[in-house]
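Following: one structure in structure tokens, then a few remarks.
Left out: one protein chain. Kept in place: all the others.
Each chain carries a letter (A and B) given by its place in the written order, and its residues are counted from 1.
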Amino acid sequence: MEWMIQSASTFAGDIDTLILVIAAFTGFWLLVAEGVFFYFCWRFRKGAHPKAMYITGEKKEEMKWIHIPHNAVLICDVIIIALAIKVWFGVKQDLPQADETIGVTARQWAWVFAHPGPDKKLGTEDDVESLDELHLKVNTTYHFKLRSDDVMHSFSIPTFRLKQDAVPGREITGWFKPSKAGTFDIQCTEICGIGHGLMPAKLVVESEADHATWLQTQKSG
Amino acid sequence: MAQHVEAASGHAADHDHHHQSFWSKYVFSLDHKVIGLQYFFTGVALGVLGALMSYVFRMQQSFPGQSVPGFGYVTPDVYNSLITNHGTIMIFWFAMPVLVAAFGNFLIPLMIGCDDMVFPRLNRLSFQIFFLSALILISTFFVPGGGFGGAWTAYPPLSAKAAYNMTPWGSTLWVVAVALEFVAFLIGGINFITTLMNSRSPGMKMYDIPIVVWFIVIASILFMASVGPLVAGAIMLLFDQQLGTAFFDPTRGGDPVLWQHLFWFFGHPEVYVVLLPAMGIVAEVMVVFSRKKLFAYKTVLFTAIATGVLSFFVWAHHQFISGIDPRMANVFTVTTVLISIPIAEMCFVYIATLFGGSITFSTAMLFALAFMAEFLIGGVTGIFLGASGSDIYFHDTYFVLAHFHYTFVPIAIIAVFAGVYYWFPKYTGRVMNETLGKIHFWGTVIPFNLIFIPLFFLGASGDHRRIYSYLLFPDSAKPYLQDIRIFATYALIVALLVQVVFFINLFWSIFKGKKVDNNPWLANTLEWSAPSPPPHGNFAVLPNCYRGPYEYSTPNRAKDYWPQNEPV
Partner (left out) sequence: MATYAQPIATRRRASGIPTGRLAMWWLLGSEIVIFGGLLMCYLLFRHSYDHWHVAASHTNTVFGAVNTFVLLTSSLLVVLAHQAAESKQGGKAFIYLWLTIGGGLTFLMIKSVEWTMEISKGYTLPSNLFWSFYYTAAGIHASHVIAGMVAMAIVSFDVLKGRNLQRVELVGLYWHFVDIVWIFLFPLLYIAK
């Protein structure tokens, strides 16, 4: 996945691995199925095989050609399910202790981000609000509190492999830990009206020092 | 069941070509074949409209801000309403009417050896309601505010409040149209189910029914069992829009996620509602052109039923990250990934059917085979989405989009073409031109892959859906990504142009195609024992059924086929 889109959070790697595992299992079966399929098409073309056989497929030894692959697919399924749940649990269910908490509010058609000020607590005097721009410290575990003011939106950071719908009337908590400094896209991935395509926001992941400077400029500015 | 009595007092006798006006013959007809044709042409006309929409919005996306040749500038609101109506039309006004209603109407009575549906008038009513719903949907483009733009899933609160969606008329008419369409298919479905249960030809037992008939009827049952809550939901949404209720309005105690449950509880079974008839068509075509008995008929039937049952327990895989309880995702991951078992089994059975066959690559067969090859890709990519962990990333990206176009296009376009080329002789007494057919085949299937394989890649690179210009997103605006988008759009234009070949072939063959006798493909099922085209009343003498539909290459027989109606 790395060659298509870089990964910049700690759980991005887990999700990528899961994707690769699924790709391996399903890819294997896809190749087998397509391979057998095209082989049959070629081998049993009329020119090469003018007289068709009579096979009901109801006998035991015929059905085994279906049952064996069927059971093998079942085994692959179980592995895929187990891995998927493991990754899901880590990303969505099991929230590690947060170093800091940010607020994310979506509305038609903008993102409002609330950064805790120097006291590292959200909801206090020194909070810094910014529009369509989120600044994070690298290697810090964040919780985010996601809300929506009007319709459904979805908070997505592709490089983090993070996505969570914002539901009006609810506050949804999630987590992530940026692992790489840089500037990334934030997208809204749930259709939210005319401006759905106009809801990009900028994510800046920076060092602790840069972050402090940025907070400072926001204060004075 | 005294067959001779039926023939004597028969329906056919009453219809010895007395004069019928154009109106009563083609517009207000009660004949299932004509109603099937009406569904077909209405569906295809809307399908073409939907395909042209895809041209417009793909052009906008590839060349943002430039005027689209033949359309003009695409503003964000127009873009949204184009994709919304593309999705809505393609599923509800193209795939459903063509696969379920058109083929169901044409095939069920003919294949079970009967002269019409059990309720011809209800049948006509069903089409009329459907037609009305289509008119209402199209009218949304011309009302103040324009067509609805909240995606075919119509999630509230966006769809519920004009202040949010800015299409006060469009959103309401959209709900009305969809609800009417559901009513039309409920009526049609009751008709299909009762017809199969009661009006089979004497001697046709459970396992003598052709797979395609089974599958269309199972699809109708699935539809009926899943659509109810959404009908209720549509009424609730309508009240929210127009009468000020707050079922889905969180500011006044409602729950917007409830709609998503209602929608997907229907929406997922719905994908199998269109899958099954396509699978059925492919089965019929495959056995005939490989001269083979269908491998394990009963297994095929049971996998379809298993798929249908399971499909009621997977709906929340569309909502993994929509704010439902995260623990629920685990349950739905299990059910979703497990649904690959019956479907894989069905695919394997189809492939096994080819084993030992004697395959002729006619156009119909090519399309049927292409369906198999392409659908497998669509199917396995569903697993990436069904696994909750990876769906966090893939949800609402172009990966999802490519997944479902790799299922829908094989189903609603490729399999339908297989069916059209295959049953055309029954409808007209002529065959379609094979050379044009093959040009059309390669010209459709190759560009189709060239459209959607790049979209898998784009999705994996982070492109999200329903965006009218990616240039606003620095990561997505990289030039090579934009080039890939443009490439897909060019492939689409080729695919669209090639369809002209199909329509030329279709209309030319109706009048000038090579004449053939009643059973040009040497097939077993009952429709081939009727005259081509079948008159009102279908059969001169209603056929009896003596055996299963797939007795091809039976040992110790001179002919390699054994029609169902041929006495031993």
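One rule holds for everything that comes next: a contact is a pair of C-beta atoms (placed from the backbone, for glycine too) under 8 Å apart; a residue touches a chain by one contact, two chains touch by 3 or more.
In this text the structure is predicted, and so the values were computed from the model without any measurement.
Enquirer: Using the whole complex, pick out the displayed chains that touch the missing one.
Expert: Taken over the complete structure, the missing chain's partners among displayed chains are B.
Enquirer: In the full complex, which of B:86, B:161, B:200 or B:405 touches the chain missing from this view?
Expert: Residue touching the absent chain, from the options given: B:200.
Enquirer: Which of these, B:230, B:364, B:402 or B:418, touches the one chain of the complex that we don't see?
Expert: B:230
Enquirer: List the residues of chain B that touch the chain left out of this view.
Expert: 1, 6, 9-11, 14-15, 18, 24, 30, 109, 114-120, 186, 189-191, 193-195, 197-200, 204, 224-233, 235-236, 239, 243-247, 252-255, 258, 262, 537, 542
In this section, only the chains that are shown with their structure count from here on.
Enquirer: When the C-alpha atoms of chain A and chain B are each averaged to a single point, how far apart are the two points in Å?
Expert: 30
Enquirer: Within their complex, state which residues of chain A touch chain B.
Expert: By the definition above, chain A touches chain B via 1, 4-5, 14-15, 18-19, 22-23, 26-27, 29-30, 33-34, 36-38, 40-41, 44-46, 49-58, 62-63, 65-66, 69-70, 73-74, 77, 80-81, 83-89, 91-93, 108, 150-152, 154, 156, 158-159, 161-170, 172, 183-185, 187, 189-198, 200.
Enquirer: If we count contacts the way the header does, which residues on chain B are in touch with chain A in the complex?
Expert: Residues of chain B touching chain A: 76-77, 79-80, 149-151, 155-158, 164-166, 250-251, 256-257, 290-299, 320-323, 326-327, 329-330, 333-334, 337-338, 340-341, 344-345, 347-349, 351-361, 369, 372-373, 376-377, 380-381, 383-384, 386-390, 392-393, 395-397, 457, 460-462, 464-469, 472-476, 552-555, 560.
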